[in-house]
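My structure is below; once you've seen it, I'll send some questions.
Of the protein chains in this complex, one is absent; all others appear in place.
And now, chain A:
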Amino acid sequence: MSPQQLNMAAVGFRNWARALSKGKQPGFSALFSQVRAASGPSKGMLPGPYPQTPEERAAAAKKYNMRVEDYEPIPDNGEGYGDYPQLPDRSQHERDPWYSWDHPDLRRNWGEPIHWDFDMFIRNRVDTSPSPVAWHTMCKHLFGFVGFMLLMFYLGEKFPSYQPVAPKQYPYSNLHLERGEDPEKQPEEVKHFNI
């Protein structure tokens, strides 16, 4: 590590030690102080509580860089989404591949509101694009074919196909010794004839 990096590490360590000794809360919770680095989002940019009034809605829409008509927060069911917008659950596969996006791999433009599950909807992961044929048609075809094949195999077991010949005749009492049967036991007498 360069001397500059060592210095930075020392500064970070000193801040940590200072927070631990001078923090208002005792012990371990002193580490989770409200001091944040300037590189992160400012207080106004972070999500807030669920908007109650139209003014709060307008402010939240502006914060998320959306039009007021488009902005719809996730319904407040106690799970803590706050004022985060409800965006359609469509993966990035469905977006135009030929449009010149700012980030072509993510198919997203700068400043566009990010879906809650954006990391799930990237092109390497979950794909919500429509199937070429309707889902129920695909199910019908697949299960129909599999069911038909199962039925045919079952019928093939029940009514096997065979050649109209008698079983093959083997000498020496059906190869009693060659099959590894008991050599002491007398095998039943088997006679084969010409026909």
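By definition in this document, contacts are C-beta pairs under 8 Å (C-beta built on N, C-alpha and C of every residue); 3 or more make two chains touch, one makes a residue touch a chain; residues count from 1.
One rule holds in what follows: contacts and distances are computed from a predicted model.
S.K.: I want to check something: the complex is missing a chain, and I'd like its UniProt protein name from "Cytochrome c oxidase subunit 2", "NADH dehydrogenase [ubiquinone] 1 beta subcomplex subunit 7", "GPN-loop GTPase 3" or "Platelet-activating factor acetylhydrolase IB subunit alpha2".
M.R.: The correct option from "Cytochrome c oxidase subunit 2", "NADH dehydrogenase [ubiquinone] 1 beta subcomplex subunit 7", "GPN-loop GTPase 3" or "Platelet-activating factor acetylhydrolase IB subunit alpha2" is "NADH dehydrogenase [ubiquinone] 1 beta subcomplex subunit 7", the UniProt name of the unshown chain.
S.K.: Can you say which of A:V11, A:A38 or A:A166 touches the chain missing from this structure?
M.R.: Reading the full complex, the residue touching the unseen chain is A:A166.
S.K.: In the complete complex, the non-displayed chain touches which residues of chain A?
M.R.: Listed in rising order, the touching residues are 159, 161-162, 164-172, 175, 177-179, 191-195.
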